[in-house]
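Entry: subunit A
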Amino acid sequence: MTGRPLLTAENLVKHYKARDGDGLARAVDGVSLMLRKGETLGIVGESGCGKSTLARLVLRLIEPTSGRVLLDGEDILALKPGALRRRRRDMQIVFQDPFASLDPRMSVGRIIAEPLDIHNVGSPQERQRKVEDLLLMVGLDRSALDRYPHEFSGGQRQRIGIARAIALEPKLLVLDEPVSALDVSIQSQILNLLIDLKSRLDLSYIFISHDLSVVEHVSDRVLVMYLGRIVEEGTATQVLRQPRHPYTEALVSAVPGAKKGPRIVLKGDPPSPEAVPAGCRFHPRCPKVMDICRHTPPPSIAQGGSARAECHLYGPRPG
Partner candidate 1 sequence: QSPKQGGAAVVTFNNDLTTLDPQVGYDWQNWSVIKSIFDGLMDYKPGTTELEPDLAESYTVSDDGLTYTFKLRDGVKFHNGRAMTPADVKYSLERAVNPATQSPGGGYFSAIDGYDALAGGKATELSGIRIIDDKTISFTLTRPDATFLHLMAINFAYIVPKEEVEKAGADWGKKPVGTGAFKFSEWVPGQRIVLERNKDYYRQGVPYLDKLTFEFGQDPTVAILRLKNGEVDIVGDGIPPAQFTEIMADPANKDLIAEGDQLHTGYVTMNVTQPPFDNLKIRQAVNMAINKDRIVRLINNRGVPASQALPPAMPGYNKDNKGYAYDPDGAKKLLAEAGQPEGFTTELYAMNVDPNPRIAQAIQQDLAAIGIKAEIRSLAQAEVIAAGGTGKAPMIWSGGMAWIADFPDPANFYYGILGCAGAVEGGWNWSKYCNKELDGRAENADAMVKADQAETRINEWKSVFDDVLKDAPWAPVFNEKRFTYHSARLGGAPSLFTDPIHIPVNYDYIFAKDAQ
Partner candidate 2 sequence: MTETKPALLSVRGLSIGFATEEGPIRVVEDVSFTVAAGETMGLVGESGCGKSVTAQTIMRLLPSPPSRIEAGSIDFDGQDLAQADEAAMRRIRGDKIAMIFQEPMTSLNPTMTIGEQIGEVLLLHRGLRARDARPKVFEMLTQVGIGRPEKRYAQYPHELSGGLRQRVMIAMALICGPKLLIADEPTTALDVTIQAQILELMQALQRESRIATLLITHDLGVVEEMCDHVVVMYAGRIAEKAPAKELFANPRHPYTAGLLAAAPRNAKRGQTLITIPGTVPPPGKRGQGCSFAERCVRALPRCRQDVPPLTGDGHLAACWNPVP
């Protein structure tokens, strides 16, 4: 657990032009993170909190408003387009939606071969063999080669997406909700596959999910995001068994069938990144809200070990 850093992101900010009016959507608003080699970093948070945006930012699939991303010490954001494309060999992504992320007009064989084609890996025969190996590795058989995505179930498609992502043997694999669209029985198959591949191929994961139990199961460390910021971080057990931030507490208690004490039902909807509340962004929904929360953004406060939480509860109280 003490590998050297593979990926570092510093103070990443992504502001979109708001879809409505001329305001800003603060999709990601000052996020720093660090992923060590061989580690799995889990990111949880509600829909719209900026998880996917963050994932795209660290892969530079979108350009950040500001911030820095270092992969193996190299500044990804400084790369020229051509160099960036070559660098993509080292960083890959698996998307949430196995239906949307595979080109419906490409055969599975071509889909998996595409990264090899793009990066000109080996001879055509070698590629062909590699594609077959990859299929086997993710638990599909050769007959899949000439078939098309729509002929597969969600779980199988996700396997295809994973095969495509690992084809280039990347160092970093970002998994953006890879199992959210899958059935429980399939979900466990894919999670097992991911855990297995990680050790076999020496991968490091950023694992995004809104399912706490899944994140807890696979992650070494966990970040909790709320409205574009990381409100809590720490080891998986720390964060999910002893949540410190009121938001994490609510999140953990809300899981149906979890039966860990009384359920905390938050009032109201998650506010949109186009109208970020002043002070602590969570204060309008926070059951433990204090006066200070309404105007002063909380600092990030260490919680023992590597854990931190952005909450006034743990800060010096005024007066």
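As a convention for this text, a residue touches a chain if its C-beta (ideal position, glycine included) is under 8 Å from a C-beta of that chain, and two chains touch if they have at least 3 such contacts; residues count from 1.
If you want to know what made the cut, all candidates are chains of the complex that A comes from, given by their letters.
Every value quoted in this text rests on a predicted model; they were computed, and no experiment measured them.
Here subunit A is shown alone, and of the candidates 1 or 2 it touches 2 within this complex.
Listed in rising order, the residues of subunit A touching candidate 2 in the complex are 46-47, 153-156, 183-189, 191-192, 195-196, 210-214, 216-218, 236-237, 250-251, 254-258, 263, 265-266, 269-270, 272.
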